[in-house]
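One chain of protein is taken out of this complex; the other chains stay put.
Chain IDs A and B follow the sequence of writing; residue 1 opens each chain.
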Amino acid sequence: MKKFLALFLAALMLFALAACGQTPAADKPADQPAGEITLDVIICEYGPNTKEWFLGKGMNGTNFVEKFEKENPGVKLKLDVVSWNDVYTEVDTRIANNNAPDILNIDVFANYANEGLLLPVKDYCPDELFKDFFPAFIDQSVIDGTVWAVPDLASARAMFYNVDMLKEVGVEVPTTWAELEDVSQAIIDFYNGEVYPWGIDMTTDEGQAAFAYYTWGNGGGFVDKDGNWAVNSAENVEGIQFALNLIEKGYTNPNPATQTRYDLQDMFAAGKMAMLIAPNQLPTYVADKGGNINMATAGIPANAGKTGSSVGVMDRVMAFKDDSAPDQAARNEAIGKFLTFFYNPENYVGWVSMEGFLPAVNSAVEALVASDPSFTAWLDVLATCQFYPAAKAEWDQVKQGVIAAEQAALSGADIQAELDKLQTELAG
Amino acid sequence: MQTGLNRTKWEPYLWLLPSLLLIAIFVVFPILIVFKLSFSEISKAGVIGGFVGFQNYVEAVKLPAFKTVMLNTLWWVLSVVGISTVLGFVIAMVLNQKFHGRKIARSILVFPWATSLVVQASVWNYIIKYEYGSLNNVLLNLGVIKQAINWRSSYQIEFIWECGVGIFVTVPFVAFCVLAGLQSIDGSLYEAATMDGAGFWGKLRNVTLPLVRPALTVSTVLNIIYVFNSFPIVYTMTKGAPAHKTDTMIAYLYMLSFYERKKGPATALSVIGFLILCACAGLYMMTVMRKEEEQ
Partner (left out) sequence: MKNPELRAQNRRALVFLLLGLALAAVLASLPLFHFSAVVYTKKSPNTFVGDATYQSVKAEVEALAESYREQGLEVSLDEEVIERVNSKGETTSLVSFSLNESFGKNLWSFLGKGIPSSLAALGIVLGLSLSAVFAMLGLRGSAELPVRYLDRRSRMLRNAACVSALLALLLVPVLLMMNNYAFTRQLSLYGADLLQDGREQVYARMDRFLFAGTLGENASKTLSGLQYSASGMSWLLLAAALITLLAAVQLRYGWIKGPVLRALMYAFVVVVCLVTLYPYYVMLITGFRSNAETLDMYFLHMFPTKWIWSNLTDIVHRGVPRYLLNSLLVAGGATGVAMLCGIPAAYAMARMSFRGKKAFLGFVIMSQMFSPVVLLIGISQLMNTLHLNDTVFGLMMINAAFNQAFAIWLLRGTFVAISPEMEQAAMIDGCGTLGALTRVLIPMATPGIVTALIFVFINAWNEYTISTVLISTNANRPITVGITQFSSFNMIEWQYLFAASLLATIPVVILFMSIEKHLAAGLTSGGVKG
């Protein structure tokens, strides 16, 4: 026993020593050659390949960091791939400690911009590259006339449906809300309720998307025509009430407050759900999950007399200020080099197509369409879709607010009252 | 408890020093920062501003979900600590008997303790899924049920699941603490009690409970603290959905801080939680220890 304990303690000491011996990977500007710049980059984890592409061997045997450093001597990357679950925690904590990353890839930007933490894009983005971005995308990252972030990729949402199922039941693809209800009832009747006709996700992760689907499809939305918050408009209440009615009538998956997009996609892949609104990656996802579904896309159903709008989701790349950097011009230039390298079609096309996203720059379109003709259709969808008002400072609050309102309504509260409360909070 | 040898006056403090330093640097310093932050303005992105007095506290108490979350937390702590203590006690009593396979049973009981909470919660989340969960799978294939059951059909049930997972991971700790206490009881005490004509319950009340109480105190105090502070179960299983109805305080303030970006109130809330915890755990410890001293 004594021997065992002694051995164990000795092993622990060794571990402790070994751990001490590890050089801290961070903050070692001392041994950096003069003129060399290290950029601290945070990338979000989009899929199983993200980490391999940036840090492993996923880029034709090499990786992003290796290739970048080889082509841009004098600029080093300290790049971290962070899961979406933890990225807000990590970034906010670092900001609180004046230790913000140099380059950040994330979905939101308004708070960072409003609080003066970001560099304007024109300070570091080369003109040629800037012109390459889809202008409609750039518009989504403007506050008070200044562009604060550039889009890194996008995805568009549309309605997918199981072609075979709708055929067997003998119904047409629904385009309006009323038709959606008819079709749902027909599917319930035919399959004795064993197939969910429609999928709704009102989870804490993505409930704002549901809000967008049903309010935009009813002529409402997060903001009014002048761009002011109008979450409790009559159209919105009617739209969400419609979604709640679908759930009530049993046309949807049973637990919308906790069943995430993945759950819905899994059900669709297994033939247990007939229709859902999903991003353009759904076919790849279904194939990966071993599903063999004959599927097609259609516009998201809207209320009669209103035009539905497809929903675009966009993530961004932004650069933080760093007053302590000795040479601001050189730093800006390095950030520019990073962007130029990232959006170079040679690299960017691989990145976008790897996880099945849609591009944000013109130069990538040609190569992408060549590799997959179905891209053209999605690019058309992208051209007409609406985005979340992420440029408004209160977006985080609104996003969580509408989710909370939806979920409260799911457990019995009145949606009008909940949205009124949120609107008052926003006004106050 | 003097050893009888002369010691200099400061020697005890020298022995305490490493531990004291470790705690002071790595725990107390961050705690002080939290206290300071709770009186400071914190922007949505996390930039720390100047002193704002009690404003954060006022905002925290005014939060619409404050009452729900506090009540949930109360239920969460009471049910998880209470039930795991009772269950752990029973299991320990059983494992203290001599029977074939006792060693294996004890090793198995260790499993839930040895797995991180995030993983535990993910597994249970996966188990109770309606459409492809393992629980429905097993029950259907054993023929126990004919139709898949929606195990999370309402938020009350979801909260019960969360508490259940909490109990699942807490029971082993209690069981091992109590088991240790049981093993230290001198067998002759039971013989004496039997001679006095005490039955099972009599022995339980007059011999077992008093002697196991110190072990129970340790496990209960620590459990109150750990259970109160644990958030991965709630965060992984429901994220508080719907609308914070299944949230506990720490999970709620995590959401508040990093999703709703109300960092000031979140920090104030954490200090409030700390004070409540101090009061509860402190009160519990004082009463129990006084009782022990009396005995």
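Convention: contacts are C-beta pairs under 8 Å (C-beta built on N, C-alpha and C of every residue); 3 or more make two chains touch, one makes a residue touch a chain.
Every value quoted in this text rests on a predicted model; they were computed, and no experiment measured them.
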Q: Using the touch definition up top, pick the residue from B:Y57, B:F89, B:F176 or B:Y259 that touches the left-out chain.
A: B:F176
Q. Looking at A:D80, A:E115 or A:E394, which residue reaches the missing chain?
A. A:D80
Q: Return the single residue from B:V110, B:A192, B:L209 or B:L283 that touches the missing chain.
A: B:V110
(Q) Of the residues A:E36, A:D189 or A:D414, I need the one that contacts the missing chain. (A) A:D189
Q. What residue numbers in chain B mark contact with the hidden partner chain?
A. 1-5, 7, 9, 11-13, 15-16, 18-23, 25-34, 37, 46, 91, 94-95, 97, 99, 101, 103-120, 122-124, 126-127, 131-132, 134, 136-138, 140-144, 146, 148, 168, 176-177, 179-181, 183-184, 211-212, 214-215, 217-219, 221-222, 225, 228-232, 250, 253-254, 267, 270, 273-274, 277-278, 281-282, 285
Q. In the full complex, which residues of chain A touch the absent chain?
A. 1-2, 4-5, 8-9, 11-13, 15-16, 18-20, 22, 24-27, 42, 44-48, 50-52, 55-56, 78, 80-86, 89-90, 93-94, 96-97, 99, 168-171, 176, 178-179, 181-182, 185-186, 189-190, 262, 266-267, 269-272, 281, 285, 288-291, 355-356
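Criterion: only the chains that are shown with their structure count from here on.
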Q) What whole-number Å value describes the gap between the mean CA coordinates of chain A and chain B? A) 35
Q: Show which residues of chain A lie in contact with chain B when the two form their complex.
A: 88-89, 91-93, 95-96, 111-112, 115, 117, 203-205, 253-255, 257-258, 263, 266-267, 270, 272, 393, 396-397, 400, 404-405, 407-408, 410-411, 413, 421
Q: Report the residues of chain B in contact with chain A in the complex, numbered from low to high.
A: 42-48, 64, 129-132, 150, 152-155, 158, 238-245, 255, 257-261, 263
